[in-house]
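With one protein chain withheld, the remaining protein chains of the complex are depicted in position.
What follows is subunit A.
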Amino acid sequence: MEDRNSYLKSERSQEWREELRKKIKAKDRTDVPRVKMNEVDASERVQSYIEVNSGLTQEQAQKEATRCVDCANPTCITGCPVEINIPKFIKRIEQGEFLEAAKVLKETSTLPAVCGRVCPQEKQCEANCFYTQKLKKEPVAIGYLERFAADYERESGQISIPEIKEKNGRKVACIGSGPAGLTFAGEMAKKGYDVTVFEALHEIGGVLKYGIPEFRLPNNIVDVEIESLKKMGVQFETNFIVGKTASIEDLKEEGFEAFFTGSGAGLPRFMNIPGENYIGILSSNEYLTRINLMHAADQTTDTPVVSGNKVMVVGGGNTAMDSVRTAKRLGAERAMIVYRRSMEEMPARLEEIEHAKEEGVEFMTLANPIEYFANEKGQVNQVKVQKMELGEPDASGRRRPIPVEGSEELIEVDTVVVSVGVSPNPIVPDSLPELKTTSWGTIQVNEETLQSSMPEMFAGGDIVRGGATVILAMGDGRKAAQKMDEYLKNK
């Protein structure tokens, strides 16, 4: 920690930083209003999958960068799970050195263009910004600037491929190609390992592709990162389910010496209420995967998704917002969120909630489905919803929902998307009886090393955490790579 602090101090005292700080008075910096993200108009964007946020212009980015006062004690960094050197990359933007800014991001974050789009900065770096903490003003738009720098680098065609050590001839396997897996693969490739990523689906990217819709995270952003990894020598095997297509033992026989499991939390959860098996009731995983990955919105495909006019999405997280906004794009006249607490308690990012509202999504808060009904063909047509009220706060600090007796009402629907969370993917743990798991089905690891009960198996991301953010999964991938490297060197 001390090392990190003195490193940050020495970075801050570099001449270019000192000069830049002197260029504009702190008072003038703090008077600049926060930049507004450019967006595609709601009426236009609901017609397609075009990305909602269109990024900042160079001028906007540089002006926003001037707001950062380059604090002596940069509290924003403590809010970042991978401790990006935030003032440094922002000052590089202010300076106009955008590629340098991207380099700073890449020192600790493998997927900055992704994080700039999907990280909950309002709870992380921006919540710890000097503006939020001391000035009680809107924080520096760190997330927008991160995205700007990463996008600039990608669009410039000057993507820096990290330096790779000489190949050491040792094979390691990565199970899953989500944010944890991709980060792990990149880090291990840098260290000279021969890395193969095994992906169960036909496309690489894990939750970044199947879970997050194009209008929030375009696939080409992820593809660019995958291309970089390929250039670094990482090999990808798609349609390969470790534990089914081949076992860990089979892979060991092929020469793989160690494994990283980043297979995520792709097992949908349901509420187990009457009628939940009717046709037209899907998990958000199924709904989004079929649309994002299987092109099921196109009714001419083999397995098109039912495109209801009245779509109810149950839940209040980002996945619920992604689902309901997708429904809107599929032409739903009425796309509703049903959430058992109030708007204030929703786990979804504020930005996503605002975008959903702008797009005409209806929010039925303090309501919870308790039963589904269907027509004679078994197709869901009504949901019985019970009103809720809020009781005392629970351990999350949010007021607990309590059912209001006798308040049930029926709501007409043709599609219901259940988005009440996910569980860890059970395939890898199920195939390895000796692998210790928790009562939740997550893989048990040593928190310091991310090593599992099988010494050659490391794990990270949602398969360990249950369900968390992209950046934490990336952090795990990075840490696991470092620890696996140490393990293999000492083996």
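Everything below uses one rule, namely that contacts are C-beta pairs under 8 Å (C-beta built on N, C-alpha and C of every residue); 3 or more make two chains touch, one makes a residue touch a chain; residues count from 1.
The rule we apply is simple: contacts and distances are computed from a predicted model.
Trainee: For the chain that is missing from this picture, which UniProt protein name fits: "ABC transporter permease", "Integral membrane protein", "Dihydroorotate dehydrogenase-like protein" or "Cytochrome c oxidase subunit 3"?
Mentor: "Dihydroorotate dehydrogenase-like protein"
Trainee: May I ask which residue of A:C76, A:V422, A:L435 or A:M457 touches the chain that does not appear here?
Mentor: A:V422
Trainee: Which listed residue (A:I370, A:I411 or A:L488) would be found touching the missing chain in the intact complex?
Mentor: A:I370
Trainee: Looking at A:R34, A:K171, A:K252 or A:R269, which residue reaches the missing chain?
Mentor: Candidates A:R34, A:K171, A:K252 or A:R269; residue touching the omitted chain: A:R269.
Trainee: Can you work out which residue in A:Q60, A:N85 or A:T319 touches the chain that's missing from view?
Mentor: Checking each option in A:Q60, A:N85 or A:T319, the one touching the absent chain turns out to be A:T319.
Trainee: For review purposes, identify every residue of subunit A that touches the missing chain, sorted by number.
Mentor: 79, 81, 120, 123-124, 127, 265, 269-274, 315-319, 347-348, 368, 370-371, 386, 394-396, 400, 402-403, 405-406, 408, 420-423, 465-469, 472
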